Structure formats: structure tokens, C-alpha cells
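Let me give you the structure first, and then I'll get to my questions.
As you look at this complex, bear in mind that one protein chain is not there, while each of the others sits in place.
Coming up: chain A.
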Amino acid sequence: MLILRGPNGVGKTTLLRTLAGLQPAAGGTLNWPADDMAYASHADGIKATLSARENLAFWAGIYGAGDPENALETFGLTPLAGRAAGTLSAGQRRRLGLARLVLSHRPVWLCDEPTVSLDAEHTEVFANAVRAHCAKGGAAVLATHIDLGLTGETLDLTPFAAAAAQATQTETPGFDEAFL
């Protein structure tokens, strides 16, 4: 379990997106197939006109695995399963987005500020889900500003960002910059 810290704009999201294989890395190699990553971004990937259950059933179909009912149950969404996702509150939508991680059955979870708009009770529910996932041999990389009560390594990205900024300054302007 790795917890990413650092002020806004330091590159937490960029790092997570690179790990997920959405962006090419500027340097270094990733010794992990991108197919092992389950990425949860700021946006939850939820369709407003589908019900909570239909949303999860769709993702279960895409991942070819997972039980939507179980995922709904984990995040306490079973009573809301039949409601259109557009009528759910921000916290409930977030829980629905996180429930997708549970059913993806992928070993590495990449979460970008997973606790935004969650209440204290469900932050704990999420922390427990991460603990259960790691206990089963999974891994998680979480970018967060709050203390989740999870024991894991913490990586502060600030020094890396400063080093990267310095490197960019000394670098000659690249091809792209000529057009910007």
C-alpha cells in the first residue's frame, strides 16, 4: 500500500494516470502489466440515466468478472440499487464509483482522492475495503489529503516535483514549445 501526498498540482494524478497506462512515462519503466490496474479518477464513470445496479452490472460485464450485488453491499448501496444514478448524492455516487474497484478483481487499485465527498462512516468503509483488498494480496496506490488510518508507506511527491521543475528549466526548449 502506497499513499501519495503533496500539495495540489504536484503531479499525483499524473503519476496515477501514468501507472494506469493512460499516459506515456517521461522516463523510467513500469514492470507491471497495465491490465492489472484498476483506476478510479475524480470522475466516477457513472451514467446518470442508468440505475446504480445497472452501472455496476455494466462494469462487471466489461471486466468479465465480479458480482455487482456484493460490491453494492460492501459500500452500503443495496437500498439505493434501483435508483437512477443521476438522483444520488455526491457521496453516494462516489461510493458507487469505488464499488467498481471491488468488482474489477484487479490486483492494483489506483485511487485519485477516493475520499472526496465521503462522510466519516464511509471513509472508514473504504479504508476497510482497501485493507481487505491488501490482505488478499492486492496492492493500492492512493492519492489523498486526509489520514485514512491505513498503515502503508507514504510518498511525498514535493521533492520530485521540485527536481522536475529544475530539470525543465535547464532543458533547452523542446519541439512542442516552439508551437505554444
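Following the convention adopted for this analysis, a contact is a pair of C-beta atoms (placed from the backbone, for glycine too) under 8 Å apart; a residue touches a chain by one contact, two chains touch by 3 or more; residues count from 1.
We adopt the following convention: contacts and distances are computed from a predicted model.
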| item | value |
| --- | --- |
| Hidden subunit of the complex - UniProt protein name among "ABC transporter permease", "Fe-S cluster assembly protein SufB", "Alpha-D-ribose 1-methylphosphonate 5-phosphate C-P lyase" or "Heme exporter protein B" | "Heme exporter protein B" |
| Which residue of A:Ala20, A:Ala52 or A:Leu148 touches the chain not shown here | A:Ala20 |
| Of A:Leu50, A:Leu150 or A:Ala164, the one touching the omitted chain in the full complex | A:Leu50 |
| Touching the absent chain when the full complex is considered, from A:Gly64, A:Pro79 or A:Gly137 | A:Gly64 |
| Touch list for chain A against the chain that is not drawn | 17, 20-24, 34-35, 37-39, 41-47, 49-50, 54, 58-59, 61-64, 100 |
